[in-house]
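Structure record follows, encoded as structure tokens.
Every protein chain but one is kept in place in this view of the complex.
Let's turn to chain A:
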Amino acid sequence: MPDSRRDFLRGFAAVTVGAAAVAPAGAAPTPQAAVSPDKTPRWAMVVDVAKCIGCQSCTVSCIYENAVPEDSFRTIVSTYEVQEGDRAAMVMLPRLCNHCADAPCIPVCPVGATFQRADGIVVVDADRCVGCAYCVQACPYDARFVNHGTQKADKCTFCAHRVEAGLLPACVESCVGGARIFGDLDDPKSTVSKLVAKGDAKVLKPELGTRPHVFYLGLDDRLTGKVEGEPTLWHPTGRETHA
């Protein structure tokens, strides 16, 4: 299956541009096709932070793909300037919903609108959500928000609509550096399961026991939790206020 945009493009070479709008069934195995019909996949993502160049293509393509309203993000690449001694480097950390196996956003929902599908994707039933924002509070990763347009809880869905159509999530497909790799963690042949099986992939805030299904390669331990750093440069007032 096409686990990242590069793999995908390799298989895509023989397909016409017009066919890009539909599942490229003839060109490459789709995420679904890579899974045996009687077995539900467990979708997961591996992010190789060394390959991320911080271009925010994923951020923008997600906004367009999912009609994310202004000032909100389902995914964003947190960017840090890290200085150690006389060396400085930019570090990128793409963030999105982790589709946690033990997701704290699910049990708090008073009306059961947030739930986990059999394939591991955590979704919000927009017809049921009352917009109480309890899930927004409960997510330890600030991955959720209340959509100003729909007034309902919103978050990354791993582009479930695309995955069901045999496509990659928009952020994976648009990733310039090939840093985002998507696939079935239950399929031992998939790239994600091979990378995770190596044992050096990290997750964010592992101490909370949420069992995230977004894994990071090459991530410094000091960035896996709440990042203790100087706040963002574009702070509107440059002041800290809350009261």
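To be clear about the criterion, a contact is a pair of C-beta atoms (placed from the backbone, for glycine too) under 8 Å apart; a residue touches a chain by one contact, two chains touch by 3 or more; residues count from 1.
We adopt the following convention: contacts and distances are computed from a predicted model.
Asks: Pick, from "Polysulfide reductase NrfD", "Peptide ABC transporter ATP-binding protein", "ATPase component of ABC-type sugar transport system" or "Tryptophan synthase alpha chain", the protein name that UniProt gives for the chain of this complex that is not shown.
Replies: Result for the unshown chain: "Polysulfide reductase NrfD".
Asks: Among the options A:Cys62, A:Cys156 or A:Leu204, which residue touches the chain absent from this view?
Replies: Considering the complete complex, A:Leu204 is the one touching the chain left out.
Asks: Can you work out which residue in A:Ile53, A:Ala101, A:Ala133 or A:Ala165 touches the chain that's missing from view?
Replies: A:Ala133
Asks: If the hidden chain were put back, which residues of chain A would touch it?
Replies: 54, 56, 71, 73, 76-84, 90, 95, 104, 107-113, 128-134, 136-142, 145-146, 151-152, 204, 208, 222-223, 225-233, 235-237, 239-243
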